[in-house]
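Excluded from the complex is one protein chain; the other protein chains are retained at their positions.
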Amino acid sequence: MLALALALAVTCAAGAYLATSRDVLRAVIGLSLLGSAVNLVLLAAGRLGPSAPPILEEGRSAFGAVANPLPQALVLTAIVIGFALTCFALVLVLRLMQAARVDDTAQLRFAEPPAVDTVKPPEESDELAERTDGAAALRRRDEPC
Amino acid sequence: MKFAGDVLLRNVCSRVYVLALIVSVWILLRGHNEPGGGFIGGLVAAAASIALAMAFGAELAARRFPFRAPVRCGVLGVLITVASGVPALWRGEAYLTHPWSKLELGVFSLDLSSVLLFDLGVYLCVWGALGGLALELLELDASEDQA
Partner (left out) sequence: MLALAPLLVPLVTALVTALAASRPRTQRVLSFAGSLAFLAAAALLLERVNTGETLRIAFGAWPIEHGIGFAIDRLGGLMVFVTALMGFATLLYAESDVDAPRRAPYLAPLVHGLLAGVAASFATADLFNLYVWFELMLVCAAGLLVLGGRLRQLDGALKYLALNLLGTLLLLVGVAMVYGLTGRLAFDELRSASEHVAAAPLSAVLGLLVLALLLKSGAFPLFSWLPAAYPTLPAPLLALFAGLLTKVGAYAILRLVADVVPRAPTLYDGAFATALGWIAAATMLAGVLGAAYHWDLRRILAFHIVSQIGYILLAIALGSTAGASAAIFYTVHHIVVKANLFLVAGLVASATGSYDLRRSGGVLAARPWLAALFAVPALSLVGIPPFSGFWAKWLVLRESLALGRYAWAAVALLVSALTLYSVAKIWLEAFWKPLPAHVEANSAATPTEQRPALAACALLGLVTLSISFAPQALVEFADAAALALRGGGQQ
């Protein structure tokens, strides 16, 4: 149990260190590591005990000392979901790095531009005019993509 | 991604593709009472598609998916999964209760259930979703090489 707790602590620390990194790709890897740590927490919450698979032989009707199957089911779901989210985050980060040509989170200030004036908020980029061009937009929407 | 040993890669990967797909189907069918199942079968199939994509390019690998496109494969997989729970509703039970029956084939008998449909749906979904994602990443990589 102590070994598991230590492993969890190390994984969490590594994940948190990476997740707060300035390199955007490392941040994604850090979040993924944190996800692994949380999966370990789920497993540990079900108490670590016997490791025999919870499968009944033919003709038997009661379990002996077997592993608790419920946390295993929970962890499986969590792994799948975490995996899918990590994949999505990776593709997002790669496209972002391609588009912005930087991988420094301190320079990724496109959604919330920093204030240049101490009093007034920054001017925002207005995408409304670029997005709608009236009738052309309506015609385009019915074309196959 | 061009490798110097292109011919070697293509030959190996086309054979690996077929073998890996057979293994993935075996894993799918074995999954109910033994380690295996739809998810891991789908992962192996996705690995097969990635191997094919590395040798022949992402477009060709995408066309080799069931239903001709990874996304369509994934979506139809989820539809099959959702539909596999419906027979339970017709029988008046809760959704996703899977009925079992035995098929006697002379010397041995097969246990049949709609769980296999559920698992098949998961298999197609995982293959389509993860395979499609991996192919997308490969294309991203290739377009970066060209840019």
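A and B are the chain letters, set down in written order, and residue numbers restart from 1 in every chain.
Operating definition for what follows: contacts are C-beta pairs under 8 Å (C-beta built on N, C-alpha and C of every residue); 3 or more make two chains touch, one makes a residue touch a chain.
On a predicted model such as this, the values are computed, not experimentally measured, just so you know.
Shown chains touched by the undisplayed chain in the intact complex: A, B. For the options B:Glu34, B:Glu59 or B:Glu93, the residue in contact with the chain missing from this view is B:Glu93.
Although one chain is not displayed, subunit A still touches it through residues 19, 24, 27, 31, 34-35, 38, 41-42, 44-47, 70-71, 74, 77-78, 81, 84-85, 88-89, 92-93, 95-96, 99-100, 108-112, 120-121, 123-129, 131-135, 137-138, 140-145.
Interface with the hidden chain, as seen from subunit B, comprises residues 71-72, 75-76, 78-79, 82, 88-89, 93-98.
Please note the rule applied: only the chains that are shown with their structure count from here on.
Subunit A and subunit B have CA centres that are 24 Å apart.
Interface of subunit A with subunit B (complex): residues 55, 76, 80, 84, 87-88, 90-91, 94-95, 98. Interface of subunit B with subunit A (complex): residues 33, 39, 129-130, 133, 136-137, 140, 144.
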